Structures are given as structure tokens and as C-alpha cells.
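Some chains omitted; the rest stay in position.
By letter and in written order, the chains are A and B; residue numbering begins at 1 in each of them.
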């Protein structure tokens, strides 16, 4: 899991049906180590109702599909 | 998921049967954070009919096999 800061939203003009009804956030990883390394922003599905500027915990890969019962069809 | 820009197509002279009938795109990740970090381009299967220069949302790993019912045999 990564601690990320929400920096925006994504709207898609065309998308796979499995993503319908989900809000997509652009998130930027925050490095809490003493090195403060930078990582590229990516897109995450919002399951807690987060807004821009808030800190969120983001899971990736197959783990992401296990968060929230209704998400089993999310890529 | 990553926001990527389509920068080209891939044609293979020989390929695994599971990839037959799919269009392959060369995509380059776009970093929307304030750091604008660069990441190497990679190859993604096209399921929305994207063309060069367009921005697309790309999923990876086991998640990619869950996008679109017909894709369950895609690596």
C-alpha cells in the first residue's frame, strides 16, 4: 500500500463497462522516508469518497479488486 | 491504472495464438504530478479503438485480463 495525495480526477470519453459508476482519481505517491523520493502519479478507483488534496492509502494489483464487495469486477 | 499517450502500433511476425485478433499499441506513461517524471514506453492491448496521440487509461497485470469479456485468454 502507498500513501498518496489526490491531485485530480479523470473523465473518460469511452470506457470498459466494468468501470461504470466508479470515480477515478489521479494520485501522487508521497514518500515519508528521509529521502523524499518522487514517483509518477497514477490513477486509482475511489472507494472512500476522497477529494483533491487529501491523503489516501492506495492498493494495487489483484489486491485492489478485493477492497469493497462491489468491486470484484474492477480491473 | 496509468494515463498513457499512444505513440504507435506493434506488428509481430510471429505470435502466441492468444494474441490473435488484438491490436497492440505502444504507449508512453504521462505523469500528471508536479514532478513530470518520465517512464519507459510499453505495449498494451487496445480494447477501445485508440489511435496515435490519444490519451488512454492502461491497466496491467492480472487486472488487464478482466477488461472485456472476450479478453480472458489475453496474457
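Throughout what follows, a residue touches a chain if its C-beta (ideal position, glycine included) is under 8 Å from a C-beta of that chain, and two chains touch if they have at least 3 such contacts.
Bear in mind that the values here come from a model prediction, so they are computed numbers and not experimental data.
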* Structure fact -> Given 2 displayed copies, the complete homo-oligomer in this file holds a copy count of 5
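Here is the rule we go by: only the chains that are shown with their structure count from here on.
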* **Gap in Å, rounded to a whole number, between the CA centres of subunit B and subunit A** => 19
* To do: Report the residues of subunit B in contact with subunit A in the complex, numbered from low to high.
  => 1-3, 29, 31-35, 37, 39, 47-49, 57, 59, 61-64, 66-68
* Complex contact set, residues of subunit A against subunit B -> 7-8, 10, 12, 14-16, 18, 24, 26, 28, 38-44, 61-62, 64-65, 73-75
